[in-house]
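Every protein chain except one is present and positioned as in the full complex.
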Amino acid sequence: MKLTRRVKDILANYESDNPGTKANLARILMEGKLGGTGKLVILPVDQGFEHGPARSFGPNDAGYDPHYHYQLAIDAGCNAYAAPLGSLEAGAGTFAGSIPLILKMNSANSLSTQKENADQAVTASIQDALRLGCSAIGFTIYPGSEAMYNQYEEFRELSKEAKSYGLATVLWSYPRGGAVSKDGELAIDVIGYGAHMAALLGAHIIKVKLPSAHLEQAEAKKVYESKNIPIATQAERVKHIMQCTFNGRRIVVFSGGATKGEDAVFEDARAIRDGGGNGSIIGRNAFQRPREDALKLLDRIMKIYQGRE
Amino acid sequence: MKLTRRVKDILANYESDNPGTKANLARILMEGKLGGTGKLVILPVDQGFEHGPARSFGPNDAGYDPHYHYQLAIDAGCNAYAAPLGSLEAGAGTFAGSIPLILKMNSANSLSTQKENADQAVTASIQDALRLGCSAIGFTIYPGSEAMYNQYEEFRELSKEAKSYGLATVLWSYPRGGAVSKDGELAIDVIGYGAHMAALLGAHIIKVKLPSAHLEQAEAKKVYESKNIPIATQAERVKHIMQCTFNGRRIVVFSGGATKGEDAVFEDARAIRDGGGNGSIIGRNAFQRPREDALKLLDRIMKIYQGRE
Amino acid sequence: MKLTRRVKDILANYESDNPGTKANLARILMEGKLGGTGKLVILPVDQGFEHGPARSFGPNDAGYDPHYHYQLAIDAGCNAYAAPLGSLEAGAGTFAGSIPLILKMNSANSLSTQKENADQAVTASIQDALRLGCSAIGFTIYPGSEAMYNQYEEFRELSKEAKSYGLATVLWSYPRGGAVSKDGELAIDVIGYGAHMAALLGAHIIKVKLPSAHLEQAEAKKVYESKNIPIATQAERVKHIMQCTFNGRRIVVFSGGATKGEDAVFEDARAIRDGGGNGSIIGRNAFQRPREDALKLLDRIMKIYQGRE
Amino acid sequence: MKLTRRVKDILANYESDNPGTKANLARILMEGKLGGTGKLVILPVDQGFEHGPARSFGPNDAGYDPHYHYQLAIDAGCNAYAAPLGSLEAGAGTFAGSIPLILKMNSANSLSTQKENADQAVTASIQDALRLGCSAIGFTIYPGSEAMYNQYEEFRELSKEAKSYGLATVLWSYPRGGAVSKDGELAIDVIGYGAHMAALLGAHIIKVKLPSAHLEQAEAKKVYESKNIPIATQAERVKHIMQCTFNGRRIVVFSGGATKGEDAVFEDARAIRDGGGNGSIIGRNAFQRPREDALKLLDRIMKIYQGRE
Partner (left out) sequence: MKLTRRVKDILANYESDNPGTKANLARILMEGKLGGTGKLVILPVDQGFEHGPARSFGPNDAGYDPHYHYQLAIDAGCNAYAAPLGSLEAGAGTFAGSIPLILKMNSANSLSTQKENADQAVTASIQDALRLGCSAIGFTIYPGSEAMYNQYEEFRELSKEAKSYGLATVLWSYPRGGAVSKDGELAIDVIGYGAHMAALLGAHIIKVKLPSAHLEQAEAKKVYESKNIPIATQAERVKHIMQCTFNGRRIVVFSGGATKGEDAVFEDARAIRDGGGNGSIIGRNAFQRPREDALKLLDRIMKIYQGRE
């Protein structure tokens, strides 16, 4: 498969990685309808772990079956499908080679009472990623949480091992816990900070939430204001996040959050595109809709990333 | 031994497992009176660890002898016998090859003062399971407990090793601790969540308690109510649990709980059968009755699973 | 599954083995039409490696397909199926749990020019045996060959590892090479010697060829003659072999050799039975006949071992 | 040395252990004046660690010399001598082969401030036990302590390793810490529970304190009372403990506690004997008396176990 110039340029940014990791990044970047554009739409299904099965799959109960999500990701032309160990195992044989897989290595759940010290359990191993044919591992950090240093160290170990085997890494960076306020979790300075630390931790693909214009940290606020860093529009904020992640040298995708109206979803996608972001990780907004609606929605998002809308 | 079509269909769901693990699942599914039906009755005897010997074996003191339980499981035609290390060691030579064994890897005890952080001690190793000729390991998690993430990580390590050697895994998922209320331990949303996480952790066989119609988590409650998920009858709740465990792609057995009247036991079995569950793990209701009564009770339960009552 | 008294008595001879190994021996001894009798008929298909595919499967070309042999062993009611790595891999998923498997660990081939130093290549590992769900490993030694000491040491390593994981071992002891004459390969003193060394090497099941009345070693000959050890009839020679293998404390099965007339096969089985041998490993005489003929032949052999003919 | 029928019967209960472990148990059971009777008197000297040297050896200062205890155990005809690493090292050369040794692997000390979370330090390794020629390792657990699960896991690791090398294990089960009251430490239900857990953890020899008739746990109390489990006399309580340890399938010895009058010591021994216990671990009551008194006292205890008093 001939890589596009755009994909080659992106890969060139990963200049310390071995060809195995580059090949896996290439597999993700060349897959599906956005294959070759440098844009990505990834289907993640770890909400069953995070919020429980009924909240996740009750709205569209076909989603209780792990095969449903594999097939949805393939039929929609996504770049990759991300899920925890058990879900991947339940379909990895049937769908071997059909779509790049991202093994989500750690997961939290809503039964947990942790707040300031929000953490996750590491529920899979690099060996699992290899035997299941995955292209990357996924890992979540909670910048701000009292557990964050331990999380960073867990990621260091997994990432080191993953890179040595030619796997890529996707880092979910979700500020939370510690002294981070509820508004602060989405603040542009905090999200930018979390994205930057993800880059510093050596992640290949960084996943953050779409930031608000709120500024959480006093010292940071001074700089944003004195330097007039433009953060008024969503596209400006995306552009700033790209700046925070090695000025565009790392792939960044943005999460869609809870189910919402289609227009809001498309608006997000346009802002990500216009700000120079690499794409979306869209879970609930895809799999909680009926299959045909989900396929249409994903198709339109991809058209937006292709600049066709 | 020719496997039945039903057993082959169940095995096909374990598509990422090696033939060794499939063979051990097949051994359990093909054993005893329910052999080949896809239904299971497993005898577990870890209550001595959990509640102490007198509470467990005082009601029928033949049970102080580990050989008693091996023989009971064999004579009753159970699919497997599950117990902690010492109990299995005390009879594994005499009964080698006579019934599939499940080595219970961790155990709690009632001397513990842990509540929110309920935990268990890991008291056996994979090498023990292999040298004792076991077909599977058993492990308990307490979803909700502050210790849960650590438990999930213990299971990850044991499970990874077990699978590499062709062993199967049975995961006891008992919500407890943390913010889970006493009623919440049996709530349908919480049991369903615990069962789902067991599946996500990669368990082959999942064991949960029979859920009540109570709804514990506010966010989940909204979904159950708005989507009219049917949970009024026990059979409906069992059906929902099967949905929560990959829509029937994983074997789920239900525990009988404390000793109770025969009619209640049979009613449970019928609900499990009618809801599409795979069977029962029956401990105290079997070994705390006199041997002849236990054999009769187990025989009738098996008849229910065979659809003969 | 309740073991028979006979099988329990046999297992009692393996008194230093862990319950895992005993359970695997029990699985083999309790399987198929001879299950529980202490007699065995094992289907081995490693002749493709030893003599090439056309010589092995040309006479009945259904045998080119590895599934054919699995199904033949199951349908015939054999105790176990033995084959090299690739053959087992090609069917271990489909037939998981359907019949005890013996992974043949080493193999020679007829392209080899080795004579005095006849050897084999070790082509599989214990980890392979476990992931494929095997009950035992099989290994061939050539007592007499200049390579034998190295072979014994290879077996030591594999056997040690196998026993620690609860696997059983089957040792093919085929005198060959070195100063052993062509007649000597079947001589009663040499076969007895080879069988005895197999027992001394710690094998659980020993496989030898049916010996002739020839005496190869001068010093041995003196003893056989001066002590009037009865070796005139085949049954007497089998009885002597059982004596050479710890006086009946080890399971011994005899190989059928090249395809021959049915009557000769049945005569062999009767001699093995009358001499107290444990059974037959029948390869070419089974799979080189058309399937229906093979099933009939194996059925009749089993009837002979059951004492019904 | 021909084992007695009684010792062979005891060894038969250890049916999953390898012959090495059985041989070490046999060595202990066949040693000294009680050799072959199935009864044991073991000399333990770990009180220096537990209570300090002056409290331990001040009363009879010959005991400051480790050789003193070796010689005392040998001269008294004990079955084994148990001590921490340093003590054993100080005499293991001189007395090599003179008496079975038990290496005490963990120890607490009275400088510790731990209460609810009472714990011990692991101060020796299996390799130490082997190089010193020990027959067994000794380990203490504190059922009830907040540290107990960790202790169980430490024992799992040491026990697994010990068994693989053919060593036996002696588990001191002393309920303490957590919610266990002072009376509860000796309560029959708690001691029985602690003894049962020791058996479940896979210990070969279990050491507990002589229990009182107190009942600590409310749920257990109901069973003892409703089932009229006889616990009025010391002998009855010993009998119950034997029941709690696999109905007599495990060796149980009882500790003597602090120094007391000779009559009390003899009374204890008679109760242990009459209740079917296997013997005593007698430390302070032996080594804190002058040597001649100690020898006389031990001799008389052994006579009691022989049924001669």
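In this document, chain identifiers A, B, C and D correspond to the written order of the chains, with residue numbering beginning at 1 in each.
The definition used in the following text is that a residue touches a chain if its C-beta (ideal position, glycine included) is under 8 Å from a C-beta of that chain, and two chains touch if they have at least 3 such contacts.
Fair warning: this is a prediction, and the values are worked out from it, not measured in the lab.
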Option touching the unshown chain, where C:Ala92, C:Ile141 or C:Leu210 are the choices: C:Ala92
Residue of A:His67, A:Arg131, A:Lys221 or A:Lys296 in touch with the missing chain, whole complex considered: A:Arg131
Per the touch definition above, residue among C:His51, C:Lys221 or C:Arg291 touching the missing chain: C:His51
Residues of chain A (touch criterion as defined above) contacting the omitted chain: 1-3, 7, 11, 18-27, 29-31, 74, 92-93, 96-99, 127, 130-134, 164-166
Absent chain, residues of chain C that touch it: 48-49, 51-55, 57-59, 61, 64-66, 84-94, 107, 109-114, 119-125, 127-128, 131-132
Touching residues on chain B - with respect to the absent chain: 15-16, 18-19
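Please note the rule applied: only the chains that are shown with their structure count from here on.
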Copies chain B and chain C touch via same or different residues, half shared test: same
C-D, B-C or B-D - pair sharing over half of the A-B contact pairs: B-D
Centre-of-Cα separation between chain C and chain B, whole angstrom: 40
Approximate Å spacing (C-alpha centroids) for the pair chain C, chain D: 49
Residues of chain D whose C-beta touches two or more other chains: 15-16
Chain-level touch network, classified as line, ring, star, complete or other: other
Which pairs of chains touch, using the document's own definition: A-B, B-C, B-D, C-D
